[in-house]
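First, the structure itself, so that you have it in front of you.
A protein chain is absent from this complex, but the other protein chains hold their places.
For clarity, chains are labelled A and B in written order, and residue numbers in each chain start from 1.
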Amino acid sequence: MNVQPDNKAMKRDFDIVGKRTPRPDGIDKVTGRARFGADMSMPGMLWGLVLRSPHAHAKIKRIDTSKAEKLNGVHAIVTSKDFGPCDDSLLDIRENVMAREKALYDGHAVAAVAAVSRSVARQALKLIKVDYQVLPHVTDVDEAMKPDAPVINDKLFTKGLDKTPKKPSNIAERFEFGHGEVEKGFKEADLVIERTFRTEATHQGYIEPHACVASMGADGRGEMWVCTQGHFMVRNTCAGLLGIDVSNLRVTASEIGGGFGGKTTVFIEPVALALSLKANRPVKMVMSREEVLRASGPTSSSSIDVKIGMKKDGTITAGDATLRYQGGAFPGSAVPYGAMACFAPYDLKNVRAIGWDVIANRPKQAAYRAPGAPMGAYAIESVIDELCRELKLDPIDVRLKNASSDGSKASYGPNFGVIGLKATLEAAKNHPHWKAKLGKNQGRGVACGFWFNFGGETSVSLNVNVDGTVGLSVGTPDIGGSRASIGNMAAEELGIPHDKVRCIIADTASLGYNDVTDGSRVTFASGMAAIQAARDAIGKLCERAAKIWGIPVDAVVWEKGHARPASPNAGKHEPLSLADIAAQAGATGGPIAGHCEINAEGAGVSFATHMVDSEVDPETGHVKILRYTVFQDAGKAVHPSYVEGQFQGGAVQGIGWALNEEYIYSKDGRLQNPGFLDYRIPVCSDLPMIDTVIVEVPNPGHPYGVRGVGETSIVPPLAAISNSVSDAAKVRMTRLPMSPPNVLKALGRI
Amino acid sequence: MVRVQVWGSLKPAIGGDDSVEVEGETINDLLKALSEQYPGMAEAVRRGVSVTVNGEMYANAVMVPVKPDDEVFILPKLVGG
Partner (left out) sequence: MFQVHVRTRINGDDTEFSCEADETLLDALRDRLGLTGAKEGCGTGDCGACSVLVDGRLVCACLMLGAEAEGCDIETVEGMADGSKLHPLQQKFLDHAALQCGVCTPGFLVAAKSLLERNDNPTEEEVRYWLAGNLCRCTGYDKIVRAVLDTAADMRKASKPKPAKAKKASAKGRVSA
């Protein structure tokens, strides 16, 4: 279903944009031909493996690699000694990819080997002896904040306080956002509810583990094949860590088997490159699933206090939240974004959100789809739900009453532009799902969510071929069908059929710099760049037509894939198609190409409302999702199938986060469930169909009105499901995941 | 002069208020002026900030022009997934 509220902006008819065209990489992906990270081999290739710390926190006293070095078939061993000085901005990454004085979490890399086969590499790892001095550790966020907690980094002094403390602690920084006076607001309320929530760390859970092949030649030139969300980022980071000129490292992005933010940084890539440098041979590294869970970048666990006041008529008078996120052993959790996003759906007079960035003995967190936002939204939307229930108000009406709209002041500061939150709420209210009957032990919940979206550095190149086809090179890896959407936007602009444009992901030597595929930016930014590159090419095509006709270029217009004389005054000339002009390119001045290098700005924010029905089994505590509907503003859905796919995928990741997924650490600080059997992501039989309603409130910052859609979809589910389960169980849930034991506890059964 | 607003935890860095007026014609000018006048701001700018101008988010573009009555907001540097 597609909802287009009245909007004067951008009424435009499209030929291709908005159609469900076949995807260009489809055949390769259904026949097994597509080459993912681990599918690449190179001549003379070695296999690299990593030795990881079994301790959550330990001093590394000595690493003895002598025995391993003597093993036949071993060609290189690296430790932190092989990573020399680097820029300050890379220090944390350098320490995360290879532990230096201390191992900071269970799974932290301490050494790596390259050998002729995986089995030899495995034997070699066993021969490396590491002397550890085990230190006290802390993995829980609230524990880590206590004054007597073991200090992980004695150079860490809390930032963001009025006075920088004299003693180091695990609290990296304090953030505060908001406006108005919350205390005054609470006095105006008829009801104030205050609650504390907890969420556990979860993992992006991409099915393809990290993988790469690195090849460094004796001439100092290197090549890498990597599954990543950003091969330009991999190039710059690896070059920076190993002191290589950026131009001497060429990185090609493989097909990528999911990322969701987890592949926006490096883990094994610099290690493979260091091994290759030492062995002087190509080195392939592939993480096992256990390594992915123990030592890539999961999201934060959190502990959140929320206080919200409401009048009897549903007006929210004040909102106050304190969010505490642990982001692993290094500063930089997503807490500022959680604090900025949590109240964003509401236009509040008095609002404050405080965020604490905390470190703990866990893997360094990486971005996960709308980083930091789902937990914050979970806490706020839960309290709003409870207020509605207590005051006997309709939760959608209350949200509509308080919803942010065009021009309202966002809780994090600036004023919003054109936004679509109310449209998603209206769509939800009018959907049959909202009125459907519920049975025994069943409940319904709704929640809203917000994500910023952004653009970023983008470079695109478009070549017009002699036969009238077009080659489009972009630098942003295609995770979910973006080649189709970007190619379609170029075809739309050029006025040629979509299958005449072939969109490829170019390597780092072939294009200018591109930021990583993240922040829901690709369809927005690469699409915008593709449109501009197409316009650049159209300008040149018109010049050629002008030359052929012998008229000034401003007397030529481009319409539906053809150059035409602008008016009768320009003379009578048969229109020239793109193919006609391309065929004469050589004779009229050489190849025709369009380029675009931009820092794309103007990514419109995106809001969503989710609605979910669940059933709770009071005997076992098991929660079943019965029905799920996503209402989200996409601005303009370039390829509706992939927009729906993003909505559905985000909702289901949210279901996993809400119901099953969690990092479980034992007392000794080791991860207890590093496998898909125990870290259980939703499977097919857990789920119903996921209905989607695409709302289109065009983004004025994009030529076609596009907004990023990839991230917002994971923001509302935690809250929507928790509200639904609370409705079904008749008790307020305040802890994720709502796994059977946690539900039984909440029901007072155990 | 352009009024620049900062996120809550930066208030102490600019003397306790949530906004301050500085001279400048681009985001770059404003950030430079702030860094020169307030050491706390210099530190924040060095670590990276995002700036919104009339609600439009600029993650790292600094040559964006600003006018005296624009609404300018400084926020922590954004990342995505």
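The criterion applied here is as follows: a residue touches a chain if its C-beta (ideal position, glycine included) is under 8 Å from a C-beta of that chain, and two chains touch if they have at least 3 such contacts.
Note that the structure is a prediction, hence the values are computed from the model and not measured.
Among the displayed chains, contact with the absent chain in the complete complex occurs for A.
Summary of contacts with the chain left out: across A:Arg23, A:Arg281 or A:Lys409, the touching residue is A:Arg23.
Set against the missing chain, the residues A:Asn153, A:Asn441 or A:Ser641 yield one that touches it, A:Ser641. Listed residues A:Phe157, A:Trp434, A:Tyr513 or A:Phe676: the one in touch with the omitted chain is A:Phe676. The residue from A:Val652, A:Leu671, A:Ile694 or A:Val709 that touches the chain not shown here is A:Val652. For the chain left out of this panel, the touching residue among A:Lys19, A:Arg195, A:Arg289 or A:Arg502 is A:Arg289. With the whole complex as reference, residues 20, 22-23, 25-27, 29-36, 38-39, 41, 117-119, 204-209, 255-260, 286, 288-289, 479-481, 641-642, 644-646, 648-649, 651-653, 675-677, 681-687, 689-690 of subunit A touch the missing chain.
Just so we're on the same page, only the chains that are shown with their structure count from here on.
Every residue of subunit A that touches subunit B in the complex is listed here, in rising order: 160, 162, 173-179, 204, 260-262, 264, 334, 336-337, 340, 352, 354, 367-371, 410, 412-417, 451-457, 518-521, 599, 601-603, 701, 710-711. Within the complex formed with subunit A, the residues of subunit B that make contact are 5, 7-9, 11-12, 18, 52, 54-61, 64, 71, 73, 75-76, 78-81.
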